[in-house]
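Just one protein chain is left out here, and the rest sit where they should.
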Amino acid sequence: MKKLINDPRAVVDESVQGFGLAHADLVSVSADPLFVFRREPARQGKVGLVSGGGSGHEPLHAGYVGLGMLDAAVPGAVFTSPTPDQILPATLAASTGAGVVHIVKNYTGDVLNFETAAELAQAEGVEVRQVLVNDDVAVEDSLYTAGRRGVGGTVLIEKIAGAAAERGDDLDAVAAIAQRVNDSVRTMGVALAACTVPHAGVPSFELAEDEIEIGVGIHGEPGRHRIAMESADGITDRLLQPILTELDLAAGAQVLLFVNGMGGTPLSELYIVYRRAAQVLAEAGAQVARSLVGNYITALEMQGCSISVLRLDADMVELWDAPVHTPALRWGV
Amino acid sequence: MKKLINDPRAVVDESVQGFGLAHADLVSVSADPLFVFRREPARQGKVGLVSGGGSGHEPLHAGYVGLGMLDAAVPGAVFTSPTPDQILPATLAASTGAGVVHIVKNYTGDVLNFETAAELAQAEGVEVRQVLVNDDVAVEDSLYTAGRRGVGGTVLIEKIAGAAAERGDDLDAVAAIAQRVNDSVRTMGVALAACTVPHAGVPSFELAEDEIEIGVGIHGEPGRHRIAMESADGITDRLLQPILTELDLAAGAQVLLFVNGMGGTPLSELYIVYRRAAQVLAEAGAQVARSLVGNYITALEMQGCSISVLRLDADMVELWDAPVHTPALRWGV
Amino acid sequence: MATELDAGWAIDWLRRCAAVIAGHRTELIELDRAIGDGDHGENLDRGFRAVTAKLDTDVPDTPGAAFKLAAMTLMSKVGGAAGPLYGTAFLRAATAAGDAPALDAPALAAALAAGRDGVVARGKAETGDKTMIDAWTPAVEAAAAAADRGATPAELLGEAATAAEAGAVATDPMVARKGRASYLGERSAGHRDPGAASSALILRAAAEAAAAVEPGGSPAGGPSA
Partner (left out) sequence: MATELDAGWAIDWLRRCAAVIAGHRTELIELDRAIGDGDHGENLDRGFRAVTAKLDTDVPDTPGAAFKLAAMTLMSKVGGAAGPLYGTAFLRAATAAGDAPALDAPALAAALAAGRDGVVARGKAETGDKTMIDAWTPAVEAAAAAADRGATPAELLGEAATAAEAGAVATDPMVARKGRASYLGERSAGHRDPGAASSALILRAAAEAAAAVEPGGSPAGGPSA
C-alpha cells in the first residue's frame, strides 16, 4: 500500500484539517468531536441540512457544505459511520430553529448512529427528519437484505434539498423533496480495481486482470457479481439496463445523467461512459436535460464508476439550477 | 490493463465526443480535425486564447474552454502533441481580429507543432503570440536539457490570462500577463504509481512497493530520481523545498497554493498534502491568499500529486477572482 | 469459586476485551473484508482502547457502572454498525445490572439476555441472519440453562462463551440478511460473520475474567491493558 498519508489512524483528522485550511472562506471545522459546518451561519429560520457517513468518499460530504447545500457534514473513520457524539453537535450547529433534515445513506451503521443523534437532538428541542438514501439498484430491496444502499443519488439529493432549504421551504417540504429525489433516482456501479483502506493495508477485494465487479458499492465491499472485462460501451449498457427497468421513463421524460468516478478512474474514461449512456438514453426516448460528470462520491482510489439517472420534474430542475457555493460544487455565484 | 474504454485507438475521439455531449451548453466540438471551442463566440475584439497538447491530462485543456478562460483547446493523441492541421483551425475559430495567444507547455513536440500552426495562422492574417509554460523545478533549465517542462502552472496561466483577455486586455498585454504568471509559478510532482497509456498497455514505468518517483512529469515519463516511500509530510517537504528556493518569497508575500492530483489519488490525500504545504508556507512567512486542490492537470490514472506555488500580485488576484465558466472551473457566474 | 462477580471482574473483563480484540484486530478486519468493508477489527480496537483509557481515570464501583462506561465509550468511539449495537448491548446490560455491587449467576444471565434483546431491538436481526445475534442467542440460552441448574458465574460465562463460539462457527454457511454482508447475497455464504466472531471473543474474555477471580471476589490479576 502506497498512499500520501502520515499515520493511517490520522488520515481523517489530517485530511479534514487540510480541507478546512483550503476552504476557510466557506467552512469551519470542529476538531473534536469532528465535524464541518458553514462558516457563515445560515439565516435564521432556514431548515438545516446535515449529512455524514464514513470517510473515503471525498468530496462527499464535507465538500458539499456551503450556500445552497449542506449546513454541516460529519465524517466518520474511513468507511465507518460517524458516532452520535459527532452528529449531535453538527445538528445543533445546523439548527436555526426551523428543524434539521438528516440525509442518511442506508447503511446499518449510518442509520443507527444518526437515529441515536436525532433522538438526542430532539431531546434538546431540535426537530429532526431523517431521509434515507437508497438508490442502488444493484441490491435487491427485500426482506432478505439490509435494503438498497445509498450511493450516487446522495449528491443529487443534497444539492436539490439544499436549494429547497435555501429557498425557504419548511422542514416537511425539504424532507419531502429529498424523499422525492430519492424515489426518482437510480444508480449502479462497477469496479475495475478495488481500493485499499489505510488501516487495513490490503485491497478490499481481489480482481483478476480480466475481471470486473458489477454492482459494486462505495465502501470497497464486493459487488453483486463478477464478470469478465468488457468494453466501456458494454459495461455502460449493463449498468444502465437495470436503472432504466426500474425508472420506467415515459417518452420525452427529462432526466439528469450523472456519471461518477470512484476515485481512481481518469475523467477521460468517464466521458467515454457518458457518451454511451447519452446514446442509450436518447434511444430510450429520454431527454438528458442536465449532466454531472466527475469524482463526486468516491471510494478512495477505487477504479470504476457509477451511473445515476434522475427523473426530473420542473421543481427539481429549478432547484438543481439554483446557486450553490461549496468547495466541491459551485455555480450561479 | 483494465480501462473503461472501447478501442484503445479511439479513446481520445470518444472521450471528447462524450465531453461535448455533456457540456453542449458551453462548448462545441470539431470532430475532424479534432478541437474544442466555445459555443458562444467571444465578443469581437477579444484576444483569443488557445491551448492544447497531448490528451491524458483531463480536464486540461478542453475542460477550460469557456467564459474567462480558453477560446479553443486542441487535444492530441494520448501524451502526444496535436498537429498543425488541428491547431490552425482552432486558432482561426478563436480569432476575432485582436490576435491569438497560444499557451504551450514546453515540450519539443508541442513547441514545434504550435510553431508551425502559428506560422500558418500568421499567413492567414491572424497575429499569434506563443507563451511557453515551463514551471517544473524538477528539470534543470540548462543547455543540457530541452528546458523545464510545463506542468501545474498551466492551469493558473490559462485562468489568469483568460480573465485578462475577457477584461479586454490587448494581445501584448495578455501575452505579458501569461508570461508573468509563468515567471512567478514553480511546480514539482511525485508519483507513487505510474499510469498506463492505452495503446501501450503496460505501465509507463515500474515502481516497487516501497519506491516513489520524485520530480515526475505529467506524461508518465520517469522523474528525476527515485527514493524510498516516505510520509505525506516528508514528501510535501521535498516537493516544496526546491520551489521555495527558486521563488525566494519575501516575508508576507501572497501566494496561491495549488495541490494537484495526478488522476489516481484520492482527494482526501491531496488535503493531507495541502495541510503540510500550508504549514510550511506559513513557517516561511508567506501568506496563502488563494488555494486550488483537486485533479486539474492529470496523467491518466497516475497516483501522486504536484504542488505549485504562484507568487501573486494584485492584478493576478483580481484576474484569478474574475468570473470563469468552463466545464472544469467555474465561479462568479 | 466466587458466587458473585463484582466491579473488579467487570473492569478486568473490559481490559481483557481490549487485549483480545487488539490481538484479533487483523483477523476481524480480514473477516469483514471478505463480506463487508474491512473495518470491524479496527473499529472495535479503537473502541476498546478508548474504554481502557477511560478506565485509567474513572473507576466504576459496580458492574452496572462498568457496563455503562463501556456502552457510552463504544457508542462514541466505534461508529459503524457495531458501535451502536455493542453500545446498546452494554447499556441494556447496565440497566439490567442496576446498582448491584455484584452479580450472581441469574443476574448475569439476565444481563446477557437484556444485552441481546437490545441488539435485536436496534438491529432487527433474527436468528440465522448471519449477524452477531447468531453468537449472542446461543450464549444467552446457555447462560439461562446454567443459571437454572445453579452453576457458578464462571461456569455460566464459560458455557455462554462456548455457545457463542459455536454460534459464530455456525454463521459460516449462512446467507446474510442484515448488515453490509447482505448486499452480497449468496456470495456471503462460506465466510464467518465478523460481528459473531467478535462477540464470541468478548464473551470468552468475560469467562476468563471470571475464572481469574479469587474466591474473595476480585480478579487474580488479568492483563492490565
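Chains: A, B and C, in written order; residue numbering restarts at 1 for each.
By our rule, contacts are C-beta pairs under 8 Å (C-beta built on N, C-alpha and C of every residue); 3 or more make two chains touch, one makes a residue touch a chain.
Predicted model, so just to flag it, every value in this text is computed and none were measured.
For the chain that does not appear, the touching partners among the shown chains are B. For the chain left out of this panel, the touching residue among B:20, B:217, B:263 or B:294 is B:217. From the options B:17, B:80, B:254 or B:326, the residue with contact to the unseen chain in the full assembly is B:80. One chain is missing from the display, and on subunit B it is touched by residues 33, 54, 76-85, 107-109, 112-113, 115-116, 138-140, 143-146, 149, 197, 199-200, 202, 204-205, 217, 219-222, 224-225.
The working rule: only the chains that are shown with their structure count from here on.
Using the mean of the Cα atoms as each chain's centre, the chain most removed from subunit B is C. Chain centres here are Cα averages; for subunit A and subunit B they lie 29 Å apart. Per-chain Cα centroids separate subunit A from subunit C by 33 Å.
Subunit B and subunit C have CA centres that are 55 Å apart.
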